[in-house]
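Everything below concerns the one structure shown next.
What you see is the complex with one protein chain gone and the rest in place.
Residue numbering begins at 1 within each chain, and the chains themselves are lettered A, B and C in the order written.
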Amino acid sequence: MQQFQIRTDLALEATESVKKKEAGQLRGVSIEEYDVMEDVHISKVVIMSKNAAKSMGKPTGTYITLEAPDLQESDEDYHREISEELAKQLRSVLPDIGNEKSILVVGLGNRDVTADALGPSTVDNLFITRHIIREYGKQAYHASKMHQISALVPGVMAKTGMETAEIIKGVIKVTEPDIVIVIDALAARSVKRLNRTVQITDTGIHPGSGVGNHRNALTKESLGIPVIAIGIPMVVDAGTIVCDALEKLSQEYDEGKASLDYFRNNADTQLHNMYVTAKNIDETTKRLSFTLSEAINIALDMEA
Amino acid sequence: MQQFQIRTDLALEATESVKKKEAGQLRGVSIEEYDVMEDVHISKVVIMSKNAAKSMGKPTGTYITLEAPDLQESDEDYHREISEELAKQLRSVLPDIGNEKSILVVGLGNRDVTADALGPSTVDNLFITRHIIREYGKQAYHASKMHQISALVPGVMAKTGMETAEIIKGVIKVTEPDIVIVIDALAARSVKRLNRTVQITDTGIHPGSGVGNHRNALTKESLGIPVIAIGIPMVVDAGTIVCDALEKLSQEYDEGKASLDYFRNNADTQLHNMYVTAKNIDETTKRLSFTLSEAINIALDMEA
Amino acid sequence: MQQFQIRTDLALEATESVKKKEAGQLRGVSIEEYDVMEDVHISKVVIMSKNAAKSMGKPTGTYITLEAPDLQESDEDYHREISEELAKQLRSVLPDIGNEKSILVVGLGNRDVTADALGPSTVDNLFITRHIIREYGKQAYHASKMHQISALVPGVMAKTGMETAEIIKGVIKVTEPDIVIVIDALAARSVKRLNRTVQITDTGIHPGSGVGNHRNALTKESLGIPVIAIGIPMVVDAGTIVCDALEKLSQEYDEGKASLDYFRNNADTQLHNMYVTAKNIDETTKRLSFTLSEAINIALDMEA
Partner (left out) sequence: MQQFQIRTDLALEATESVKKKEAGQLRGVSIEEYDVMEDVHISKVVIMSKNAAKSMGKPTGTYITLEAPDLQESDEDYHREISEELAKQLRSVLPDIGNEKSILVVGLGNRDVTADALGPSTVDNLFITRHIIREYGKQAYHASKMHQISALVPGVMAKTGMETAEIIKGVIKVTEPDIVIVIDALAARSVKRLNRTVQITDTGIHPGSGVGNHRNALTKESLGIPVIAIGIPMVVDAGTIVCDALEKLSQEYDEGKASLDYFRNNADTQLHNMYVTAKNIDETTKRLSFTLSEAINIALDMEA
């Protein structure tokens, strides 16, 4: 039914229409939804078969979405309780995380573009241990079990001249982590997702989804080790918003199709390279990156 | 004709429909338009009578608009030629600028919000002379004639607890400049104005126009000395974009009015506190503020 | 005894030699010292008479110094317990603070120079209430008693062309606060004070003290209302360090005076415009400004 390209990184959005109607009964898909606290909603979609993947338009794997309207608001302890819930969800997709691992966390995106800085900012607050453990052992932390955590901000292709995947592959070859976690700012289709939805998936990042093309595939297939991706929608493509409004209209006014198409194309052209963000995007990025970094710190603390 | 609030700071946009049809013949309004170089267009609207002011919905005074699509693009010498044209236009509205003046330049807006940082960033690159001239005289610069330039970044009310106008009034009382120049990021109604249109006016800044309310009136009446305002549209209100698309539609589908109103209200609610910016807003702000500061430096250089 | 200019903003340092030997018995000076918790030391010097002021080389008033080696270290809750002790000390010098006041907090220094950014950064995290109370009343905060807090970052003279005192005077004239609190990065004489000593005084800021000359007098005499100054030493003048080492030497080697003077002058010339800072000054400024802003927020919370 969709005549134009949907620009979204959110599995929840991409599969929304399908999900509502059929996914529940679709073979090879399990859906679980529940509230973990007031106003914090978790949905967990597991796509188990190739057929289901095809129907859903998403690779097989687990997609966890946490929705919390409060995330948009400033909070004295940076939403500690949400960080803890995210940590729990994150652990559920980290393979064999009860045993000591070497884990590389990668902050994707452009540090100098506010709406794209979520990944780099998150990485800035991580608790990094690999170099200390390798030099002084776990005893430096008085710990009996401990992951080796390292972190990388590869930068974007326009500034490095290299694919993000090339840089990550090289670093993995030499430092040999067991797992990669990648953090990225996402594009959503609807402003109602902005800055309040966190997506965790064990399928990594696939080329062609979302607005940015600052990356190509970051998956177990391409990198050789499990890739967990964490993202928060920070922008909506401006064209998408107008198109969506028009789409809804066209469902009611069949006679006006042609004219609606005209406006749609117009919006697409005029709004190219424009995006919609919250007015307080600078502060929001700072806050959300802190909530995420705490979630990762908690999830990777073996004694927590 | 307009059924909903237009959010724009641009005189050019606010008067566009009127201007096109009638302004030319309106008594008390003069309009002049010309190209100064390839792809740089100047329009100068002078509103001379109270009646004309009422018809145009703008205070009496001079409104100069420079439009240059190139401003959006990065350029090795930061669009020096546009800075020079802006300097010329700016001089044309600065009163008695052939004689030495004390001039206070004020950078409005929030330094920490990329899309609102144009004013503060512009002020950062100005050539400041007041303290040197007062301490050592013009001879410190080997100059025979020289303006005393001072600059202020008052900050926004949410961070200062004070109206911008209060801070500026106080500073004027004590430092007694002859003229104030205020720089501000504007909101436009159409994305086609973003980052490529500069507006210079001798009417100062009036409350209620534009998106932000980080200021109230900054005018000759309120401050006691001439106020020149310079602005560049950096954002479009997200709701405005959808509303504008719908407005155009409703001109064609009279039967659909009610439904269009529904979508319009919806857009307004959902898109509240959202805005549309160019994807490279961070870099754009840096570049445009440099072009502006050079324009002011040239305009205020008595030996240039 | 001192043959060369001491560059220090710290009362504790300026009066150290005097204090140790005589201040205890000096008429018109009271000295109190105590530990408030492990490794947090308070000293409170009150200079009560003009004679005492002359002997001590400092204006009459109260000087409170908090020394806490831990302040140099990063801490999960940003040294909350030290913020609370500072709040208590700050209240002790704020006049009539049990009743509702209008209080202007001024962040001195240059936001773009890391070692001088303490004041601006502190102001960024303050809880600002004046505009809300004036618009909506205290009920907006569900409070029965509440101070009106406003804040200003005036910038430095090289960038504004105006004396800091001119800007502050102007703002006071128009907004009429009851009390001014000024925050500033200080210069110390000894590296052992850096980033671990907080000075609170009710004497304001006097010209000529410290390294910077980004200000002239900010006192009750010059501004017309009480001025409380809070500062933390962030730099040591590089020349001072060498001079101090040489001074100590010269006390042992009388015969070497001339040669020592030669080296001293040399150090002064070569090290002009150089200063000594901690290697992690960028991170330290961020942390300390947060500890200070919390101290002020607590001290000015009437229901705390």
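Quick notes on this one:
In the analysis below, contacts are C-beta pairs under 8 Å (C-beta built on N, C-alpha and C of every residue); 3 or more make two chains touch, one makes a residue touch a chain.
Small disclaimer: the values here were computed from a predicted structure and weren't measured.
Put simply, the missing chain touches A, C once the whole complex is considered. In the complete complex, the hidden chain is touched by one of C:33, C:96 or C:112, namely C:112.
Summary of contacts with the chain left out: across A:148, A:240 or A:291, the touching residue is A:148. Seen across the whole complex, the unshown chain contacts subunit A at 112, 123-124, 128-132, 148-153, 155, 157-163, 166-167, 169-175. Residue positions on subunit C in contact with the hidden chain: 112-114, 191-192, 194, 236, 238, 241-242, 245-246, 248-249, 252-253, 256, 259-260, 263, 266-267, 270-271, 273-283, in rising order.
Convention: only the chains that are shown with their structure count from here on.
Averaging Cα coordinates per chain places subunit B and subunit C 39 Å apart. The centroid of the Cα atoms in subunit A and the matching centroid in subunit C are 45 Å apart. Taken residue by residue, subunit C touches two or more other chains at no position, since every residue touches fewer.
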